[in-house]
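Missing here is one protein chain; the remaining ones are kept as they sit in the complex.
== chain A ==
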C-alpha cells in the first residue's frame, strides 16, 4: 500500500485514495501514424524492473493527475511532479541518478 504526495494539493495520500494510470510520458500517436508507431503507443510498455515513471490520479482527493518516479524493486519514491510535462524534470533525473548508481537515465 503505497503512499505518494500529490504535487497539486500537497496531501500525502495512500493507495486507496489514488487511482493508477500506468506508464507516464507516453507520446500519443493518432491518424497518420504507422502501424508500428500506433502499436508501440497503445500496447508496448517498458515494464521496467527498477526506476519507473507512472501516472497517478488523486481520485479521492483533489482529483488531479500527477506523475511519480519510484523504484519497482525497493519501492523507494524518488519524487512526484505535475502531469503537465512531456519529460521528468531535470532535478529529479539528477536525484535518481545519485540514488541509483548505474541507472541508464530517462530515454
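Methods note: a contact is a pair of C-beta atoms (placed from the backbone, for glycine too) under 8 Å apart; a residue touches a chain by one contact, two chains touch by 3 or more; residues count from 1.
To be clear about the criterion, contacts and distances are computed from a predicted model.
Trainee: Look at the options "Succinate dehydrogenase / fumarate reductase iron-sulfur subunit", "Phosphoribosylformylglycinamidine synthase subunit PurL", "Sarcosine oxidase subunit alpha family protein" or "NADH-quinone oxidoreductase subunit N" and return the one that UniProt uses as the protein name of the missing chain.
Mentor: Hidden chain identified via UniProt as "Sarcosine oxidase subunit alpha family protein".
Trainee: Considering the entire assembly, which residues of chain A contact the chain that has been omitted?
Mentor: 1-3, 14-15, 19, 21, 28-33, 35, 38, 42, 55, 57, 59, 63-65, 71, 74-77, 83-84, 99
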